[in-house]
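This report concerns only the one structure given below.
With one protein chain removed, the remaining protein chains of the complex are shown where they sit.
Coming up: subunit A.
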Amino acid sequence: MIRFTNVSKTFGTKENVVKAVQDVSLEVKKGEIFGVIGFSGAGKSTLLRLVNLLERPTSGEIIVNDKRIDALSQKELRQLRSRIGMIFQSFNLFSSRTVYGNIAYPLKLAGWSKAKLDQRVKEMLRFVGLEDKATKYPESLSGGQKQRVGIARALATSPDILICDEATSALDPETTEEILQLLLKVNKEYNITIMLITHEMHVIKRVCNRVAVMEDGRVIEEGQVFNVFTKPQNETTKNFIRSVQNDQLSSHLLEKLQESKRGKLYRIIYKEGVSNQPILSKISKKYQVDFNILYGNISELQERLFGSLIVEFIGEEVEVSKVIKELEKIVELKEVHYAS
């Protein structure tokens, strides 16, 4: 659907070159929701704008819908753009047009007849749940409503791809959830491929199938969201994941546990399918070891369960080592060291 091959984009003059995107290769597959996460300045916004050629690549190849887009003429480019909807962090609605007028705009560009246009606008208004706001101006809408109009406008011409530029970053958590739900609905009902950029891991976790992590213009990690979450490779990725689930014990607690010298701390990382079995209580009955659970989190990610526990193993050393052996067969075990 969208394929980047060794794409770079630099800005600026000879003396002052900004390498916004460096040698990026990635593929967004048809029907998936692909997320790009990075801190501001990582180049993700530029990367997104390369998809509809709002920015032209300095080098490399970009293929959208089986067409190499950087070679398109102005007219072909406009045609391509009508197949790619775009929504923005600051919504970018036309303040001089009503909600209806905003949604009708891309249809007018595409030369729809008045009757067909009217039908489509009403259909889109219904889809985003704003039938009663048709005659209102954007000024009078809330942030969430504005983004709904943005989505309706972007989808009016039934594009194949929707690109989202920090679409929820200006919204409060509740409204963010609303818009993310809507994006999932867009993906499911219209089978539209979505590429989104964000700096919030929460957004990735909530809606994306695959994710790319960007830093300094490069993609430093990429993969299924589930895999990236359970086995992050990069420090930046780990930081992003920590922002949605902080599974570290506080140093205060660690100190206290160390003083007590009762037992060893282990992190138990669940593999798929294990989360719903009573592992610990079974083992506890079998061996002379007590478990003190200090932290626990099991969450759902793309309908798969994953999570970890931090457990203090209290008992004779021989028994503890037997427990460890047994546990290692079914879960991943890592010793948590006191000194962090």
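Assume a contact is a pair of C-beta atoms (placed from the backbone, for glycine too) under 8 Å apart; a residue touches a chain by one contact, two chains touch by 3 or more; residues count from 1.
Heads up, the rule we're going with is that contacts and distances are computed from a predicted model.
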Of the listed "ABC transporter permease", "Fe-S cluster assembly protein SufB", "Citrate lyase acyl carrier protein" or "Imidazole glycerol phosphate synthase subunit HisH", the name UniProt assigns to the chain that isn't shown is "ABC transporter permease"
Among the options A:Asn6, A:Ser25 or A:Ser90, which residue touches the chain absent from this view? A:Ser90
Which residue from A:Gln22, A:Asn52, A:Thr168 or A:Ser308 sits in contact with the chain not drawn here? A:Asn52
Can you tell me which of A:Lys9, A:Lys44, A:Arg81 or A:Arg206 touches the chain that was removed from the display? A:Arg81
Residues of subunit A touching the missing chain are 52, 54, 74, 77-82, 84, 86, 88, 90, 92-97, 105-106, 108-110, 137, 139, 153, 157
